[in-house]
Structures are given as C-alpha cells and as structure tokens.
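All protein chains but one are shown at their positions in the complex.
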Amino acid sequence: MLKEMMTNVRNTRPLVHNITNYVTVNDCANILLACGGSPIMADDADEVEEITAVCGGLNINIGTLNKRTIEAMLLAGKKANELGHPVVLDPVGAGASKLRTETALKLIENVRFAVIRGNMSEIKTLANGSGTTKGVDADVADSVSEENLAEAVAFAANVSKKLGTVIAITGAIDIVTDGEKSYCIRNGHPMMSSVTGTGCQLSALTAAYVTANPGNPLEAAAAAVCVMGLAGEIAYERLSEQDGNSSYRNYIIDAVYRMTPEQLEKGAKYEVR
Amino acid sequence: MLKEMMTNVRNTRPLVHNITNYVTVNDCANILLACGGSPIMADDADEVEEITAVCGGLNINIGTLNKRTIEAMLLAGKKANELGHPVVLDPVGAGASKLRTETALKLIENVRFAVIRGNMSEIKTLANGSGTTKGVDADVADSVSEENLAEAVAFAANVSKKLGTVIAITGAIDIVTDGEKSYCIRNGHPMMSSVTGTGCQLSALTAAYVTANPGNPLEAAAAAVCVMGLAGEIAYERLSEQDGNSSYRNYIIDAVYRMTPEQLEKGAKYEVR
Partner (left out) sequence: MLKEMMTNVRNTRPLVHNITNYVTVNDCANILLACGGSPIMADDADEVEEITAVCGGLNINIGTLNKRTIEAMLLAGKKANELGHPVVLDPVGAGASKLRTETALKLIENVRFAVIRGNMSEIKTLANGSGTTKGVDADVADSVSEENLAEAVAFAANVSKKLGTVIAITGAIDIVTDGEKSYCIRNGHPMMSSVTGTGCQLSALTAAYVTANPGNPLEAAAAAVCVMGLAGEIAYERLSEQDGNSSYRNYIIDAVYRMTPEQLEKGAKYEVR
C-alpha cells in the first residue's frame, strides 16, 4: 500500500499550490521537490484561483495569516473544490488567537478538505468550534500516548466523521483516520520537535500524496505521515556529534529525497484500528 | 573575461536591493554574500526609493507578488533607472496567472532592465505580451536542446532586440544574448531543478555581476550563469549517498562562496554565437 502511494507521487509529480506561512515556506517547497512533487506559492486574491487551477492540489497553512491571505485561502479553497482538487488544511496555532481559531473554522465551513493535519491541541480547537463541529467531545489529553491511544483514536474518528474529512493528528504517536479506519503510526523521533516547521512540511507532503492518489486520501495521508516520520529516524541516525537541529532539518529533507518505496515499506511502523 | 567579471564583484562588493518572493529570499541573500556582494531586502513603497538609492543595483523578482509589492517594484525600478543603477527582472511564473503576466509586462513598459532572466516559458510569455513586445515569434519549444538551439538563440536574440535588454534563458542549455552576441552555456546539473529557487538565486547573482561590471551586462550575465551552473556541478560532485536536495542547496551556495576566478575560467563551458 505505502509503496504504491509513494510510486504514484514519483510518477505523476503532483503540482501543489501552497498558501502558507513565511517562516517555513522554503522547507515546504524543498520537501515537495524531495518527495517528487512540485511547489507553487501564491497568496494574493488577484491570482490564487488561476494558480490553483493549473495545479493538482492545494495546501492551506494559516501559520502567519492576515486579512489579505485569509481572503486568498477562501478563494483558492473554493476554486479547488470546484475543480475537484484535494485540499489540505494545516490549522497552525488554532486556539492561540481568535483570528486563527475563527479562520480555521471559517475555512472548514466554506471549503471541503481532503485532510486536516494538526497537533492534538489544534484539532481539539476545531472540534470545540462553533457550527457543525459543535458537540464533539474534546476532553482528551493533548499528548497521545499508549495509555490514552484508544480514547484519542475515538476522538479523532469522531472529528473526522463530523467534519467529513480525513484527520491526521501528529505527535509522539500519530493518528490518521477517516472515521471508519484509523492508522496509528509510531515513526518519527523526538528531536523533530526542535526543527521549526516539520508539521508544515508534513502538511505540504500530505498535499502531494493526496493529489497523486485520488480517491484515497486516508491511505495517502497515512503514507505521508510514515514518510515524514521515517525520514526523521533516518536523519537522526546520520547526525554526527557536532550536528544539531539545523543540519537535522537538512537531513530530514534529504531522507525524503532518497527514500525508496522498499525503504518506506520496511521502515513504516503502523497498525490499523 | 569571466575571471575579470568575478574579480570585479569580489573587489567592489556590490550592494544589491532585492524585491523578491518570501519563498527563496534567504537563499538569495546568502548567495549574494557567497559571490562577494551584499544584500538588502525592502519591499514597501514607503522606503524602496531610498533603499535603492543607497545600493548599486536592483533585483526584481515577482515570485509572490501582491498589490503592495508591485507598487514598490515600479517605484524602485524607476528610481534605479533615474540613478543609472542596473536592474534585473525575474518574471517568475509569467504566463501562470494574469497578474504575473501583466505585472511583468507593466514592469517592462515602465522600467529599463539590464537583464531579464527566466525560463523559456516565461520569456515566451513576455515575447507574446501586449504593447511593444507584440509580434515576436514565440513558436519555439519550451525546452532548449542541441536540436533546437539555433532556433532558440534566434528567438532569444529577437526578444532581446525588441525589449532592449540582455535576455538570459536558463534550462538544460542556457542562452544569454544582447541580440547581437549570444552565449550558449552548458554548465549545470539536472538535479538543480530539485532545489527550490536556483533560478531566483541566479537572478540575484546576476544583479551583483551586472552591478560590479557597469556597461557590460552581457558578459556579466553570462559570467553569473556560468558561476551558478559550475557551482551546481561542483556541489553535485560533493554529494554523499545520504545527501539529497536540501544538502545540495547548501553545497551550491558553498561552491559559489569558494569558487576562484581560475576555477570559473577552467570550468565554464560556453560558446559564442
């Protein structure tokens, strides 16, 4: 399964339109190239519909949002929906400010997402949100562990059903679910949290995977999460005694670039629930 | 010739004002420092004229344009013209949206460029454009090869004459022409296309080279294209089995930093037509 997902990305070279933050945008572009996709960045209302039209998928990340780019996100999202392009949402910092929470909720109301990827705290914010998402029980710990995994999976599946999208909650253990079937993924390394934007990079990667695997967003997202986690493990093995988080950043992207379908199949650690 | 161009950059340390996209801006700054120049980034109408005035050259890149920065591009471009500073245009994505195409054409109508650097598709868009550029035959393949090189050179020379600027079309074979004399450059490596922004970086580098070599934009631009391509070759040789596109990005900039005039003279592969 994972092999096929990766091969489809490499063979079709999906072009992904990104409306994303200026902090990690360069790494998002390079990881898209690393995985076999191709990036375009454009964030102005005057052109996002045209840009999204020439792409295969769209990645919306609210990391450094403002009025101008929020408008562009909505326009691009609607256009992508109209054209049947998969759209990924990374609700960076939802819950940290009203603007982020409300923008994330507004996007969910107006755009049909193939995948929403965030940490537990961000996804809980969406679950607690107004409108259609109201009523989801978000009384689950912010950190997913073996102890609370069953509960976390149930929560994620519930959010997925309510929002009608694949939900990917990443952390120590990652959960990817479409409400019916849930992947629990144990790849990755704690040091990944000392590199800025590994979450943003994963969202970009996920957009490439769902674009190259139409009709299969669950497996595509699960594969992307495995790729990123495995890259974090491979990159960690490579660290010298002098290497720190900056070299680690480069090695993670390098590992995505070098990864073979066989390596992915062998290295992925997941169970289906 | 190439030696002299490089030595002039190293000796005069040209200060280059960049109005560029937020995706690859950090790499543009570092490659300017690597080549011996110095970068300033400023993109607001309230200050770009003053900033451009303290610099020696200007690099305009429309990669993530919006109304605010388009206004700044026009103001800075006109000011640079007034002061006799060379201006480089990188029409990123011209043809992909009306906004990009129209902005590129508007810039060309209002600003005198020393060099316009893009891929064949972007340059064809400018050639097909309205106004003064109309009428140039852009019926040439998007990918320059040995088979269609003569035709591509003729096209580039034609665009150069019509627009009154040096044209640099980069790809598998690069063409740099002032309409009379054309450099065909065979440096570079295909893996450069898996690093985001090598084109943007080359445009920044070109701005440093034309600034440090006044009155000689053709040779300066050709030298910059050779430097970038040769850096791509040197960096490729350095890749370990674990290195991917992220390390490659660093190695390319490193190679520009370490390159000597002798290395450039020896490694450059060009012919004049």
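Each chain gets a letter, A and B, in the order it is written, and its residues are counted from 1.
Criterion: contacts are C-beta pairs under 8 Å (C-beta built on N, C-alpha and C of every residue); 3 or more make two chains touch, one makes a residue touch a chain.
Values in this document were obtained by computation on a predicted structure and should not be read as measured data.
Visitor: Looking at B:Asn30, B:Asn61, B:Asn213 or B:Asn245, which residue reaches the missing chain?
Guide: Considering all chains, including the one not shown, the answer is B:Asn30.
Visitor: Identify the residue among A:Asn11, A:Ser97 or A:Thr260 that touches the chain left out of the display.
Guide: A:Ser97
Visitor: Provide the residue numbers of chain A that touch the chain removed from this figure.
Guide: Against the missing chain, chain A presents residues 21-24, 26-27, 63-67, 93, 96-100, 194-197, 241-247, 249-250.
Visitor: So which bits of chain B touch the chain we can't see?
Guide: Those residues of chain B that touch the unshown chain are 22, 25-26, 29-30, 33-34, 39-44, 46-47, 50-51, 54, 68, 238, 249-258.
Note that in this section only the chains that are shown with their structure count from here on.
Visitor: Roughly how far is chain A from chain B, centre to centre by C-alpha average, rounded to an integer in Å?
Guide: Roughly 34 Å separates the two chain centres.
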